[in-house]
Each structure stands twice: as C-alpha cells, then as structure tokens.
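Quick notes on the structure that follows.
Only a portion of the chains appears, each positioned as in the full assembly.
Just so it is clear, A, B and C label the chains in written order, and each chain counts residues from 1 on its own.
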Amino acid sequence: MPRTKKTRSAKVGLPPGSLVHVGEKLSEKSKISLIHYDELSLQEMEIQQISGCASFLKKTGVNWISFQGLPEIPVLEELGLSFGLHPLTLEDILNTDQRPKMEDYGDYLYIVLRMFHPESPDRGELKSEQISILFGANFVLSFEEKDTGTFETIRERIRNTKGRLRKSGPDSLAHALMDAVVDHYFLLLENLEERIEGMEEDLVKAPSAGFLNTLQGLKKKMILLRKSLWPLREMITSLERSESPLINKSTLLYVRDIYDHTIHIIDTLETFRDMLSGMLDIYLSTISNRMNEVMKVLTVIATLFMPLTFVAGIYGMNFKYMPELEWRWGYAMAWVLMLAIAGGMLLYFRKKNWW
Amino acid sequence: MPRTKKTRSAKVGLPPGSLVHVGEKLSEKSKISLIHYDELSLQEMEIQQISGCASFLKKTGVNWISFQGLPEIPVLEELGLSFGLHPLTLEDILNTDQRPKMEDYGDYLYIVLRMFHPESPDRGELKSEQISILFGANFVLSFEEKDTGTFETIRERIRNTKGRLRKSGPDSLAHALMDAVVDHYFLLLENLEERIEGMEEDLVKAPSAGFLNTLQGLKKKMILLRKSLWPLREMITSLERSESPLINKSTLLYVRDIYDHTIHIIDTLETFRDMLSGMLDIYLSTISNRMNEVMKVLTVIATLFMPLTFVAGIYGMNFKYMPELEWRWGYAMAWVLMLAIAGGMLLYFRKKNWW
Amino acid sequence: MPRTKKTRSAKVGLPPGSLVHVGEKLSEKSKISLIHYDELSLQEMEIQQISGCASFLKKTGVNWISFQGLPEIPVLEELGLSFGLHPLTLEDILNTDQRPKMEDYGDYLYIVLRMFHPESPDRGELKSEQISILFGANFVLSFEEKDTGTFETIRERIRNTKGRLRKSGPDSLAHALMDAVVDHYFLLLENLEERIEGMEEDLVKAPSAGFLNTLQGLKKKMILLRKSLWPLREMITSLERSESPLINKSTLLYVRDIYDHTIHIIDTLETFRDMLSGMLDIYLSTISNRMNEVMKVLTVIATLFMPLTFVAGIYGMNFKYMPELEWRWGYAMAWVLMLAIAGGMLLYFRKKNWW
C-alpha cells in the first residue's frame, strides 16, 4: 500500500525551521475564519488573504483567526511575517506528530495539543489530530488539521454577549479552546469503558480466540493515549507556573481546573490498565484451567479403560490350560471383576474431585 | 439497564463553572442544618433558606452549615453569592467524581474528600461519596452526598462545652470533619483484612474456581482505594505546607496527625497488595501442581498397563506353533511375568517419588 | 480465636488525642525506673509515683525514666502534665501500631521505633513492639511494650564512669537507645539469612510441596520489615537535618552512623528479596521440568508399546486365511519384528536425548 504519511525522515538533512509537512495530510483545503470581539462589539468573517486581517491587529479586543485544515506553506509564511512568529513555531505547526507542549516565545505563547476522536466500535485504529494554539497580546491563532467543529460551541459562547469570554482577553479564549480539546477525552474514556465492560462480560462467559488480540488492541490504544496525556499534564503544569504577562491571574484558576481534568483522565486510564492486566491474568488462568480439564478427561478415560482392556486381554489369551475359561460363570465373573475395577476407579476420581 | 449516573461527557462543550450534577445522584433531598457556636454559646437549627443564615455570618464564633444530600442548583447559586464562592468551587461541589484535593481561594479553603462506606460482604461494588468541606474566617460549609450520620459524633463533641472544639476556630472544626472521614478508612481496612484472611484459609484448603475472580475483585477495590488515598496524602501535605492565615499553628499538629493516619492506611493497603500477589503466585502454582499430579496418575496407569496388555496380546496371537501355549504352567507363568513387570514399574515410580 | 488486639476502628469517632490503647497488649504491668546521672554522680531507683521524680527534673544532668510495659492511662496523663507533653504525643505512645517517625514539639523530640524480636525457627509470626523515646533539655523518657532487657547494656554503660555517655547530654542517651534498637535488626537479618540458605539447599535437593508456602512466609516477613525500615530511614534523615537545639553537633555524626546501619540493613533485605525471587523462578522451572520428565516417560512407554500391541493384535485376528499363522517360524518372526520396532524406537529416543 502507498504511504500517504510523510515521516520525519523526509526532513533528515534539512536545516531546522524548514517548512515541510510531516504526518498524514488529513484535509486538502484550509478554511480561515476571523472573529474580532471585545465586550461590546463582535465581527465575524471568512478570510482568503492573511493580509486582510492586518487592520484588525491594530485594534484592541481579541482577534481569533482559526484555521480548519492546515494552511498552505506560503500562507503560513505570510502569517509568520504578519504576526512575528519564529520559524520553529511555523515548522511545529506543520509537523503534526508532536507531543503536547507549551513554548513561551516572549511575544506569544505556543501550545500544541492532541485531539483524539472517539472512534466507531468496529474500527481498529485510533486517529488523532494536532491542535496548535498561539496567543499574544490581542490575538489568538488556532490550527486544526480537520474541520471537525470542535470549536463551534466556543464560537457560540462568544456570540452570546453575556458569557465570561467576551469580558476577558486572549488568554481566556486560549483556555476555552484547550478546555474544549481536553473535554473530548472524556468521550473517549466512556467509549473505552464500554468496551472493557463488554470484554469483562465475554470473559465470564467464554473468551473467544480473538480475546487476546482485542485486549492487546485496547492496550495499544491506551498506550497511545498515555503517550499524549503525560506531556499534556506536564504542559499544563508549566503553563500554570509560567510567569508570562500574557496570562491573567484569574485565568490561572481555570488552568488549574483543566489540570484537574487531566489528572482525572490519567487516573481513569490507569484504572483501565489495571483492569486489563487483571483480565489478562484471568484469561490466561482460564486457558490453563481448560487444559487441566482436558487432561483430566483424558486421564479418567485412560485410567478407566486400560485396566479393563487388560482384563479382556487376559481372557483373550490362547493358553491351553486356563481354568477360568472352562468355568460355567467365568464370563459373568469377568464382567463383575471389570465393573468392580471401574467402580473403584470412579470412586477414587470422585474423592480427588476430578469427576 | 438504564444509566442513572451522569458522566463527564454530559459537560463536554459547556464553559467551565457550569453547574451540572456529574456522578450518581445518591440522595434526592438535601437537609441543611446550621450550628453557631463559640466557647460560651451554642445555637442549632434546621434551615430552609440560605438567606436565613446571613445574620449569623456577621457574628463572631463558628458557623457550621452542613448539607446532607447535595443542594439543588438554585440553592447552591444563592450560597455562592452569600459566601462569595468562586464558580469553579460550586461546579466542583456538584462534580461528585473528583479526587481529593485542596484549593486555596484566599477567603476560604476548599477541600474535597472521598468517603468509602464499609460494604456488606456479599456485595461486589465499593461505593464512595464525595465530601466537600469549605472554611473561611468564621464559617464552615460541609457537603455530604448521603445522610449517613458520619458527622454526628462531631455534633456531639460541639454540644459538649468542655471539648477543645468549642475553644477553637473553623480550622479546628474542618480538621475534625476531615479526621472523621479519614478514620472511616480503618473500618474499611479491617473489612478487607477479614476477607483476605478468609481467602488465605481457602487457599490452604482447596481454592475454588471462583478464587481468581474474588482475588481480582479485591484487587479492583484496592485500586479504587489507592486512587483516592494517594491524592488524599498529597492534599494533606499541601494543607500542612499551606501558608493560609485561615489555619492556626496549633491546628497544624493535628493535620500532621491525619497525615500519619493516611500513611498508615496506605502502608496497610500496600501490604494487602503484596499479600494478594503472593496468594496469586501460590494459586497458580497450586493449579500447576494439580496438573502435574493428574499427569502422574495418567502416566503411572498407562505405564503400568501398557506392557501388561502387550503381554496379554502376545499370548492372544493365533500362531499355530507357539510352544508356551501348550505348556502346563504357561498361563501361570504369564501371570508371574506380568506381576513382575508391574512390580518393577511400581518400584521405579516409588524411586521417582511419583507414588 | 478471640481477638485481644484492639484495632484502630475502636477509635473511630473519638477526638484526636483520646487516650485509648490500640494494638495488642503485650504486658500487663509497667515497671518504671529512673536513672539520674552526670559526669560525676549516678542515682538509680525504681519509682511508683511519677510525682516522685519531679524533684530530679530541676537538677542538671540527665534524668532517664524508662517504662517497661506501657503505663496505665492515669499514670500517662500525670506524666503528660509533669513534663508538658502534647496530648497527641500521649496518644501516640499508646497506639502501638505506628510506623517509625520523629516529631519535634519544640521542648522535646518524640521518636517512635519498632523493635523486631528474632523469632524461633518454628514460629510463623514475626512480632514487633513499639519503642517510644522522648528527650528534652535534661530528661529522656523511654517506653517499651515488654520487659525484654534491650536497654540493659546501656544501663551498664551508664554505670561505667568512663563511657562517653556520662559526659554528654540527653541527646547522646537517646542516640544510644536508638542504636540499641537498630542493632537488633542485625540479629533478625542473620536469622533470615540462615533460613534462606536452608531453602537454597532444599531447592538443590528436592523442593517439598511446602516450599512455596515457606517462601511466601519469608516474603511476608520481609514486607513487614521493609514497612518499618523505610520510615526508619526517613526518620533518621529528618533527625540529621533537624535544627533542634536539643541535638548537639557532635551527636550528629553518631546519628549518621545509625543511618549507615539502616541503609546496610535495607540493602541486605533487598538482596534477600532478589534471592527469594530467583529461588521462585528456579522452583517454578523445576516443577515445569519435572512435568516435562513425566511426560517424556509417558510418551516413551506409550510410543514403545502401542506399535507392539498393534502387532500382537494383528496376529490375534481370527481370519481364516492368514498365511503367517501357519508358518513354522511365524511366532519367532513376530518376536523379531516387535524387537526391531522397539529397538528402532529406543534409538530414536536416544537421538532426541529423551532416554
């Protein structure tokens, strides 16, 4: 199959700051929209040209430019010039396989998040997209890889004049965007929880051969999530401790709130992991118990019939002088003997709890 | 079955600070009671309206308003206005699936605890409720999800004029509430200990098929407890180190006492975990030993009867010229041969310690 | 069996500082003895009344009051008043299931230690007692649960005028007491070492069925020891770093010495643990090897006799026209055939190294 995903190796040898898209291209077209607002006014528009928003940057209030689908490289370069972005920031926006991080470039803060989409139960892969958020004194830039409508509820809240968002600055908006991304993890957790509960029920009934593969699949997903959650937590901690003047004191309480959510998600994931490892133990022991059972059946049958067959063999011998063969009740006695042996064996097995 | 539990996903998309109850609704009605006391006077009453307690808030002494069952959202909002509570505090009171934490809002400290109820031995699930405690300069607010009478002994101590509580401030009362919650863990530990001892006795006798499931069930419970105990410990540490003027120096010694209890509980839980893992090892090796035993029985029987059956087969052959068959003592000699083989086999097995 | 041990749950609901004995009551009577000494003089006496030692407290020099067996609650309360002890200290002296800790109450330091008694080889349980040591400007209080003579050597050293102890203050005496307790762990370690060596020899010969239980028993004991050693180490560290004026600079070097001993003990215990886990691996693999051996015997026997029995079966058939049966040397040829088959099988097994 052709790889549509560009890997990091495509950049080996290039100087840092080179703008090359790394990762799977999730969307061909990029939609750019601008919202300018302060407590009293609100202006929304779709823009084609970055230069078009230069006039807004001089105004007070918050200017939120959101990209749905990663912008083309020339657009990004223009953006870099207009907003004074560092080449490494531009590079990071295009390298969509990064772990969550926060970087303070003085004039603006750059935040990378990963957003996992709750998957359909029949699909095996867990897809994630990279969300980049930048905010400075009077602007917020957000980059989504796909147009999934994650930020639509935030647009609604901005349109609503009464919300807290309208009264506060870009840091509050950036917080709201982060909050929206982190909240999506809860959907994912519930999805996982349902699956694990389903597997637990399977385990009680009779685990199928595919059980272990399903379990490993879930484990793999959880490893992926963990890989993104631990740096997320670290990032939020460094945001809390950051002394950037771009972040208001009052916003810090809300950042702490996201931190609590993240810890909650990590805790739940750890619990899931413990449950999976418990299920693996039970599964392996179930298999071993079954084998035990098979062995017991074999042993019981063999132990029962071998002595009987031996007795039958004895009286199948062709010796000339075998007194039993001549007896009137010889045949009956042989049966009695064999039934006695069988009965004794069965009693022994019952005592051993094998039967 | 219908899910009565509201999960976090119900809040995805809502701004932080939205008052939505998350978690299982444990009690329909909320009982609100107020105790106002100082060293000399004591006033107790059930209240219907939050506004009713406004007059008390101006007085010196300690005002303890306790909610048994979570309050309705409008009641909570009124409370927030009267006591100047941050929206995130109100939200946290309603999100009843939080891990223990302490937050310093300047005017008041907000503490979240989890209270586990010692379960009946036949029930599988371990239920916990969230206890929220808030205290400021002259008030303490406590929120229980259910009316379980946990704090009744503290009310008694307040009614008793001689106790230390009457002479000290809200921080002492808050400590007493926390102490009552943490002490309940000891009941839980003893319950667990009895079960583990029961399982150990089972293991010595003969572990039933359900053994592993019981063990995993206990493990799951202990994971749940751990999940709540580690943040509890962390919370108490941050309480100890807090420099809030709301906490008296002399109270800190008592906080340290709770810390010691928490460590004691965690230690005991760790010991339990080690015991469970030791029991798992013994169980698995017991199963494997049994299989060994089954195999030995099979091997002994097969090894015993196969040569005998072979001998019988030999003399069951129909060759015309088989001298043994004609002998007078041929049959007897066949028996002697077979008994000799059987005896040799048994000696060999005894030497190998299989018998 | 009746539980003579009072558990923590007996105190649920009581305010902190309540004097209730928690833990097993090891000794009914408490013996109180006082030693007053300085560089030149020495006075020893058994005392009945705490009030009797009040006069000594005004004198300079060191006053060591030692309790062998925990004191009755009224005695303890009187002690608390005379020496100005905090209620929590008194409570901790009676709660005999605590982990080692050090608490600085300003006027005095309170130290809790655990003392394990080297057990007799036939007993399963590992008993420990709590040793409390308190020291202030001119006094040392020590509490043992049992009269085991642990501190007798120290009394001897005090009686000997030349020792370092007589020239130095209460901190040196407290150090000597701690040192005596920690040194006892070495006896325990040697006891454990002997047992582990015994098990290793067993393992080389032939592990009995009880091997795993013995191993788990040792593991359990080591978990108990670890549970007490880690906080011991932590406690000594905090003693070293403590800036209490009650501790002399020169004593700190000796505290460091105890620290080294503790680390040495912990290290040895870790090594034991690694050895036990290595022995478990060998044991499990031995069992699995034995099963392999059993299987091989079964396979060899079955593979040997099945073809032979088949051949015998062939010539036991009653077809009218079976030419071999009529041959003069038919029977002999059958034997040759069977011996050839058996020989071939045995060669095959030898090639496979099964024989």
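Basically, a contact is a pair of C-beta atoms (placed from the backbone, for glycine too) under 8 Å apart; a residue touches a chain by one contact, two chains touch by 3 or more.
As the structure is a computational prediction, the values presented were derived from the model and not from experiment.
Taken as a whole, the complex in this structure file is built from 5 copies of one protein sequence, with 3 shown in place.
We take it that only the chains that are shown with their structure count from here on.
Subunit B and subunit C have Cα centroids separated by 26 Å. Distance between subunit A and subunit C, defined via averaged C-alpha coordinates, is recorded as 43 Å. Shared interface positions of subunit A, i.e. residues touching 2 or more other chains, are given as 316.
Per the touch definition, subunit C reaches subunit B in the complex via residues 7-9, 11-17, 86, 88, 97-99, 101, 103, 206, 209, 212-213, 216, 219-220, 223-224, 227, 231, 280, 284, 287-288, 290-291, 294-295, 297-298, 301-302, 304-306, 308-309, 312-313, 315-318, 322, 324-331, 334. Note for the complex: subunit A touches subunit B at residues 153, 157, 163-165, 176, 179-180, 183-184, 186-187, 189-190, 253-254, 256-257, 260, 263-264, 267, 270-271, 274-275, 278, 281-282, 285, 288-289, 291-292, 295-296, 298-299, 302-303, 306-307, 309-310, 313-314, 316-322, 353-354.
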